[in-house]
Structure formats: C-alpha cells, structure tokens
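Accompanying notes for the structure given below.
In this view, the complex is presented without one of its protein chains, the others remaining in place.
Each chain gets a letter, A, B and C, in the order it is written, and its residues are counted from 1.
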Amino acid sequence: MFYREAGQFKTSYAADQALLPIRQDRIGLGLILLVAFVAVPLLASDFFIGSIMIPFLVFTLAAVGLNILTGYAGQLSLGTGAFMGVGAYACYKLTTYFPDINILFMVLLSGIFSAAVGVVFGLPSLRIKGLYLAITTLAAQFFLEWCFIRIGWLYNYNDSGAIEVPQRKLFDIAITGASASPTVRYLVIVSLVALMTLVAANVLRGRIGRSWMMIRDMDIAAELMGVRPLYAKLSAFAFSSYYCGVAGALMVFFWIGSAEAEAFDINHSLLVLFMVIIGGMGSLLGCFMGAAFIWILPIAIRAVPQMLGLDVIAATTEHVSNIIIGVLIIFFLIVEPHGLARLWQIGKEKLRTWPFPYSSN
Amino acid sequence: MTTRTLITLAAGMLAASSWIPVAQAQDSLYVPSMTYRTGPFAGGGTPFADGYADYFNMLNERDGGINGVRIVVDECETAYNAQKGVECYEATKDKGALAYSPLSTGITLALVPKAPVDEIPIFSMGYGLSAAAAGDKFPWTFVYPASYWSQLSSIIKYIDENGGVEGQKIGFIYLDAAYGKEPIPLLDQLAETMGFEVAKFPVGVKEMQNQSSQWLNVRKERPDWMIMWGWGAMNPTAIKEAAKIRFPLDRFIGNWWAGSNNDLNAVGEAGKGYLAANFSGIGQDFPALQDVLTHVVKKGMSKVASEDDVGNVLYNRGLFNAVILAEGIRVAQDMTGKKIITGADMRDGLEGINLTEARLTELGLPGFTGEVKGSCEDHEGGGSIFIQQWNGSNWEKISDLIPPMSDVVRPMLEEAAEAYVSDKPNWQAQTCG
Amino acid sequence: MPTGKQVSVDQYSGSTADQDRSSMDLTASKPVSETSRQYTTELLSIENVSLSFGGVQAVTDISFNIMEGEVRAIIGPNGAGKTSLLNIINGFYHPQEGVINFRGKQRRRMKPYQAAASGIARTFQNVALFKGMSTLDNIMSGRSLKMHRGFLWQVIHLGPARNEEIQHRRRVEEIIDFLEIAHIRKQPVGRLPYGLQKRVELGRAMAMEPELLLLDEPMAGMNLEEKEDMSRFIIDLNSEFGTTIALIEHDMGVVMDLADRVVVLDYGKKIADGTPTEVQASQEVIDAYLGVAH
Partner (left out) sequence: MEMLHSIFVSPFIEMGAYPDFFLQVVWEGFVAGVLYSLIALGFVLIYKASGVFNFAQGIMVVFAALALVSLHGMGVPAWLAVILALGIMGLLAIGVERLVLRKLVNQHDAILLMATIGLTLVLKGVGQLLFGGEPKPMITEELGLPTGSTDWEVFDGIVIFQHIDIAATVVALLMVLALALFFSKTRIGRALRAVADDHQAALSVGISLHQIWAIVWFASGIVALVTGIMWGARSEVSFALEIIALKALAVLILGGFTSIPGAIVGGLIIGIGEKLFEVYWGALFGSGVEAWFAYVLALIFLLFRPQGLFGERIIERV
C-alpha cells in the first residue's frame, strides 16, 4: 500500500539505472543515514557505540569485501581474516614510518597492500575452481598468519609481539588511541563505510561488476563473451581484499586498539563468512544485515538471562549462542539460501501488493 | 513483520537497555570476572574462574564481604578472544568496576591503554606485559607477584643451583604467540651473560597437539635442560612427547601456566618427575581454602565439578588473584576511609598492597606464596616463585622460594617500559618518590 | 513494473555514438530468396582441422568455409562433432592439426575471449545464460567488449562511465525491442521459461554485434510457435543487419528454410557440403541419418 512505485515514471535510462530507483527506498535510506550520522552519535551510550555499532560496521565492511569475491565473483574464500590482517599490519607499519601523515589516508592506503597480497593468492583461481579454491585460500590464511608471528619487522620487534595503536588526531580531535571517544571513532568508521559501500555499489553495477557476475554465473560463457578470466578474477580478488584490508585496519585502529596474530585467525574468517551467508550472497544490503545479525545475536543472547534475572554461567550462553547460530545457518541454507537480503526483498514485494496479494505479475 | 523490523526492534531493545544508565547499587563492590570456560584453553580457564569466584563468595558468606560491603562478581565469557574481551570490558566498565583481570595477553594488551582513560586498574597476575612491572611508566597496570621475565630468571637460577648453567644448552619450547615469545629477549641476554647456549622450539597455536617435529628437533639438538612456555593442550602433548624421546623429565621445567593439574592428569604416571614453576600454594591445607569449602563449595554455591578440584594449581591461582584484589580493596578502604571505592581508589590500594607472611597467615594462607609488596615504582611485588614436581598423581613443592635476578631483570623491564611509552606521546606516566 | 523509455530501432539506428564497425547500421535490404544470393567474401575458412581428446577423435580432417552474410548450417547426427567444431571456431578447443582463417588472416591459437574480441559470438546448446542476472544485465553483458571506462570512473559512476552505461543501455533496449522481450526486462533469467531464455541468449550474442554468430541448436526443445518466432529473428538478423550466421540444428525443415548452404558431419568427418537441395539429395547423408552401417 505504502510501498509502491505506482506513478513514479522514469523518463531516462539514467533514472532507471539509479541505485535506488524507487522513491520510498530513497526516503528509507535517508532516514537510516540520519539515524546513523545524527541520532546514534547524539543519543546512544558509549557501550552501544563502542561495542555494538563499531564492530558491526567493521564487520560489515569485511563482509562487503568477502561478498564481492564470493557472492559477486563466485570465488569462495576462507582467508578473509588473513587479508584483514595484512591491512592492519600494513597500516601499523605505515604509521610508524610516516607518523605525520593523516591516519585516515593510511587506512585507505593499507588496503592496497592487502589487495596486492590478495592478487598473489588469487592467482590459483585461474586454474582451480570451487571447493578446491576454497581450500587453497586456507593456504593464504595459514601462511599469512605465520608471517604475522614470525616476521618481527611487521610488529616493530615489540616484546609483546602485538601491534599497538598510537594516538592520532584529525582536526585536533583524537580519533585513534585509548583517549579517542567511541563517538568520534564511530563517526570516522560510519563515514568510511558509507562511502565505501557506495563505491562498491557503483563498481558492481558497472562494466567491472558485471564481468565478475558473468564469471560467477557461467565462466565459460563469460569468456566467450570477451571477458578475460585473468582480469576478472584477479580484479575481484584485489577489490575484495582491499575492502578486507581496510576493514582489518579499522578493526585494530578504531575498535580493539591492539592485535596479535590470533586476532586474524581462521575463526575470524569463518565469522565473516557466516555474515555473508546469513545476510545473503550477492547483496550489499545483506552484508549489513548479516553483520548485524551475527554480531548482535550473541550479545543479545548474553543479555537475555540477565534481563530475566537468571544466573546462567557465562559459558553456557556462549555454547547456546554457538548452537543457535549454527542452527540458523543451516536453517537459512535450507529455507532461503539467499539470506536475509532475499527475505527482505520478498517482504518488499509483499508490501507492494498488499492488500491485494494476487495483483502482481 | 519484516526482518528489518525485527532487527531494528532487537537493536532498539538492546539500545534501550544499554542507554539507560545502569543504576549501580551503591552498597556493593563490583568485581568483573573475565573468564574463558569455552574454546581451546577452557581447561585452564575454568578452574581459574572457579577459584576467583569462590574466594569472593567465601568472603561474602563468611564475613559479609569486605569491611561489611558485599562483593558482586560478574562473569563475562571471553573465550580467550580479544574482541570479546574488549566487549566485556566496555559492557561492564560503567558499572563501577574496580579492576580487571583480563586473563589473556591479547586482551591485556588491548586494555592497558584504556586503563588510564577509564581510571580502572588492570591486574594481570603474572602475565601480559612484563614491562608493566615498572609502575612509574604503567600506573594503572599490575603484574603481581612476578613478571614473566622475573619468572624466567628464577627458573634459570634454579637450573644454576642444580648443576650450573655455564656451558649447558637450554632448550626453550614455547607457544608461538605473543605470550610464548615474551621471555626470549631476557633468555638471550642471560645466555650471553651466564654463558649458556639456547635452542628455541616454537609450537604453532594450531599445532599444539602435533608436536612431534619439535621434539625430533629437541632430540637432534640434545639440550641439557628444557624450559616450556606452554598453555592449554600444548602442555600435556609436550610432556608426552618429551617422555617419548626419553628426555629426562626432571630437567624439563614448565612456567606457571604449564604446570596445572589438568595438564598433568592427561599425562598421568608418564609425567612423573616433570617440573614447573608456581607462585601459589598447592592443595587444600590452608585455613582459607577450608573456609571456601565450608562456606561456598559444600553449600553448592560453587561451579566446581567436585570438591577435589578445590586446591588444584589453577584453582588456587584464581583464588590468589581474588586474594590480591580483596587485599587491594581493603587497603583502598583504609586509605580513603570510604566503604565504597572507585577504580582510582582501587589503583592506590593495589599499589599500597603489602602481603607479608604475617598478613598471609591472618588471611588463612600461611606459606601460600612469597611476599608481595607493591610500590609506586614496583608493580610486580616480590617476584619470587617456587618449583614444583609432578609425582605421578599430584604436585609437590620441591624448592624454597626463588627470588628473581632483579639486577638483570629490573633494568631490562624499565628499558622495555621506556620503549613501550616512547612512541606514545600522550602516555600518562607517574612520577614516583 | 517500472519501464524504461521505449525506443525503436528506426529512431536510433545510424545516430548512435558507438561508431566502430556497427553492423546494425547496415540496413541495406537483401533479397530473401535463396537462389539469387551471391556471396563473394570469405569470412571464415577451416582447413583440414582435426581434434582429439586422449585418443577419442572428435573431429577429423574437416574443411569448409563461411561466406560473409550467409546463413550456414552444420548438421549431422548426435555425436557427429558439430559442437566441437563450434568450440574450435570460438577458441574453446584447440585443434591438433589444421588451419583456421578468419577475415582472410590465418588465426593463431587463441583464447575464447580473443575470438570474441575478433567478432565471433555464440549461443549454447544448453542455455548458458548468467542465471543470477536480469534479462537486461545479461544482454548488457554482451556489450562488455565495447565498454572501456576505467576503474576510477566506475568508482564514481558519474560522467563518462555513466554516459557509457546509458549509451549501451540504449543499444540493448533496441535489441530487447527487436526480440520482443521488453516485458521481462528486469526479471532474473533463471525464472524465465525455456523459450524466452533462448531468446535472451540470442539477444546477448546480438549485443556483441558480431561478424559471425554461432548458434548451437537455437530451437531445441521449442514448440512450433516458438520455433517460428526464433526463425523470424534469425532471418531478420541476417537480412536486416547482415550478420553472418552459422547454426547447428536438428529440425531439417528449419535448416532447409533458413540456410544458404549446409555442411553435414558424421562421426567427426564431413560427408556433404552444398545448398540444402544438394545436400538433401546426397546418398551419404541419407545413409548417415538412417543409420546405414559404414
């Protein structure tokens, strides 16, 4: 009834190809941005911003990265964590070499290192497909993890073997380090994520994004249409790893504040993969939904016994949340393999025709 | 109802619940407990968490808290994961938390810079940053009763007293992570000054239960002694492998995280003779532990699986952690004259701690550990450890307290602290005396 | 259902920005009757090509040519090597022996995307559409080779990249009009009925504006009505736009009506080559189809 595009005529292809061709969607997005940029920083508590919104956005960005590779270009990867690590360590090295250059620039630059590493480990994709490729990404995961531990240069030979975030300022406000307030860090992250999501959406709807989807859907046909698999696959690896790398740098510099190699282990990779599956492969919106779901659900589960006043061992809720997430993953794969994003779309279609369920084509 | 509505609702609820300022009842002392009862290291985390909680509960039951104020212990599961650890911290820091014991090097490193900002001290008991022993550089971090470096120096001292280290080859097998690598700089330094040779054997976190290569290398290198910086499943595997290559176990010394009952129960009789460092008493034969049994465990208020678990190495370690915090609270109460203290008061209390043998006896823990006396500069206290040996079914204390080689360790600690602080222009240090 | 502005072929033909060798501009009408057509330029020729897979001979010593502007049919019983031959032409298989000349030049061993770049397009026996994409995007994907804006333009998606996208969209809409599939423009192709999928696939190949279009059983599994539609598109494509077409088809009626010349394969060998009437008369062809022992 209210969600219907009747009467919204498009008179040019430009309008028809806009990211959000329907007015209600544009209004919705505007509201969300308003909440994200105004309401949350003004109203939310430090815990909500620091432990829910910031991780959620960092994971969203990583999920966007993985989704580009897996959901759009069809190359399953289990090495997301390691690529995030490359970004984080690169950013750390860059800030130690160039302490005076703005940290935001460094974060964006560190993604390029991650992209380069991604290309190297993407090379096997030219010969290897599907599950075999998924397993070779494990080689990237474990090899890079080992590098983070073994190459002392990466963490400046710290005794602690970990990378620590120095304090950096933007317009005289601390944006990294312990004294940077969650709200400031949040604003930095939310701006970056919004910007990078827009960039991803643009690339995905253009020539390059189409070539990835062609490779994904039918690589042979894509090649016969003139897509060079070398370019298409490696550019997908590079672009995806760039996002993962930036997410990794954000994770360390704007969220946790320090990191050991273990922060980027295989479980981290799997966590991002879950987000992509639950959110929906091949959907940017899904990245947000999946990240929110996987990150917030355990926190919510943890909060439930407290709200009910039950004394449950913290570990038990941890096990229970493991089980619930596992069951949900299976459930989604069975019921809706395209994830939350698809459910949302179905919901929208229902809304469009409501209250006349049979009036659509 | 669409999914987004659901998510929005859920988020809204969460937001609402976390937006409402926590009405902290001002009649109790809030002590968060970061635990890891899950994950690959759960074997170590569980008894520690039990000992920690049981001691505070015992104080509540027996004495009605500390100076009449009850203690609230709030567990938060970290699964040894830094992200979850930080989340636990953020979730509890505004509830009036007095001190954090992060129980993982990764989480400690993440929290150390936050402590001065939020004014809540970090008590990483014998783990985390060794450099934090330098209290003038790390006002908010404590590593009582000893840092890793002090411990290593004591172990080397023990070796020296039992046959000498000069001209010997000492093997160092360690978990290939920040934790395991930390003592290496000191080990290299001591090797130079004391004239022994070092062979290093890293064990990857994913290879903890697959150590045959490392031990083949040990067989190749033929060290005279072995020192282990291990954790979790790495320990029993290492001891079994050592036995397999017939390495004399009474020349194999684990650090204080490689010498728990869990570790050796998995090895059993085959582990007889294995040595480990420790700083907390073994067994239930302390009045305080008897009180824990009577007031908490026998009343069914503990999470331990059986009464026998009370008194095992890691249980007592967790309990000792609680003892120091409780003592810190007492000192802070005395210093400020307040019943309800803040994190900043707690910091002063921890710094003013003085656990002498007499005080330990008062607490019902005679001979439980060495003296722990803090000061503005010294955040590691005494630094003494003792060596224990596995007799096939339990641990036995076989040495007196071994103080660290402060003359070597202290300058290095200070140097490390200086290095840590040097690239942090706005670091909050304190000037002592 | 949101609809874009409809544009007809007439309105835009000849006035589009993409001026590179645009075959759609060739609207010169050609005589439809088979006998009167004369072709002078050889577009593709295959000489003594052989291909085998680990001892299995798929194609043996085949030679034939395709003239510019003609409709060339390749027929033969199942397993005769027809699809393998198409795969050789667009570079997917590499023959062990033989020479391929395209536009008068001998072709080196090339990759499929190079064949595509040189102007060879293709449809598949089992529909090989990009299942996760809409009809519009599938046809747009045929424009891949004609779009050049670099990565940075794609990132901002303004100015040149956007204009490029819109220009090509215009072309794609012409094809959508031509194939009468405007109503399914934004539907994911996976959900379309088979006949429509085949049509979209033809559209995708058309979008490449190829010099040579290879159609692998374009009418397989279609009912009579759909076959008639498809035949009409093929004839129009050939006569209106002058696209050279090579097609594999089992329906002899269709082949006889559409093709200028027919080459017949059996067991990987060429057994006949000529106009439909000549081929129909060949004893060898009759034997092959009736299954007479060799």
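Definition applied: a residue touches a chain if its C-beta (ideal position, glycine included) is under 8 Å from a C-beta of that chain, and two chains touch if they have at least 3 such contacts.
Bear in mind that the values here come from a model prediction, so they are computed numbers and not experimental data.
Chemist: Considering the whole complex, which of B:Asp54, B:Asp176, B:Asp291 or B:Asp345 touches the chain not shown?
Modeler: B:Asp176
Chemist: Would you indicate which residue among B:Asn162, B:Gln209 or B:Ser399 is in contact with the undisplayed chain?
Modeler: From the options B:Asn162, B:Gln209 or B:Ser399, the contact with the absent chain belongs to B:Gln209.
Chemist: Which of A:Ala18, A:Ala134 or A:Ala303 sits in contact with the chain that's absent?
Modeler: A:Ala134
Chemist: In the whole complex, not just what's shown, which of A:Ala194, A:Leu230 or A:Ile266 touches the removed chain?
Modeler: A:Ile266
Chemist: So which bits of chain A touch the chain we can't see?
Modeler: 76, 124, 127-128, 130-132, 134-136, 138-139, 142-143, 145-146, 149-150, 220, 266, 270, 273-274, 277, 315-316, 319-323, 325-330, 333-334, 337
Chemist: Just checking the interface: what residues of chain B touch the absent partner chain?
Modeler: Touch with the absent chain occurs at residues 37-40, 42-43, 46, 176, 200-204, 206-210, 212-214, 216-217, 219-220, 232-233, 236-237, 240, 244-246, 262, 265-268, 270, 305.
We take it that only the chains that are shown with their structure count from here on.
Chemist: What chain sits nearest the middle when you go by CA atom centres?
Modeler: A
Chemist: Counting only C-beta pairs in contact, which pair of chains has the most of them?
Modeler: A-B
Chemist: Rounded to a whole Å, what is the gap between the Cα centroids of chain B and chain C?
Modeler: 73
Chemist: Give, as an integer number of Å, the spacing between the C-alpha centres of chain C and chain A.
Modeler: 41
Chemist: How many angstrom lie between the centres of chain A and chain B, each centre taken as the mean Cα position?
Modeler: The separation of the two C-alpha centroids amounts to 35 Å.
Chemist: For chain A, which residues are shared contacts with two or more other chains?
Modeler: None at all.
Chemist: Inside the complex, what are the residues of chain A that reach chain B?
Modeler: Result: residues 43-48, 50-52, 55, 96, 142, 146, 149-150, 159-162, 164-167, 177-179, 255-263, 265, 289, 292-293, 296, 299-300, 302-303, 307, 313-315, 317-319, 340, 343-344, 347-348, 351 of chain A touch chain B.
Chemist: Can you name the residues of chain B that touch chain A in the complex?
Modeler: Going through chain B, the ones touching chain A are 2-4, 7, 10-11, 13-15, 17-19, 21, 35, 37-38, 42, 46, 75-77, 79, 82-83, 86-87, 90-91, 94, 105-106, 109-110, 113-114, 116-117, 129-131, 176-178, 181-182, 185, 204-206, 303, 416, 419-420, 423-426.
Chemist: What does chain C use to touch chain A in their complex?
Modeler: It comes out as residues 1-5, 90, 92, 111-113, 115-117, 121-122, 124, 128-133, 137, 140-142, 144-145, 147, 149, 151, 154-157, 161-162, 164-166, 169-170, 173, 204, 208.
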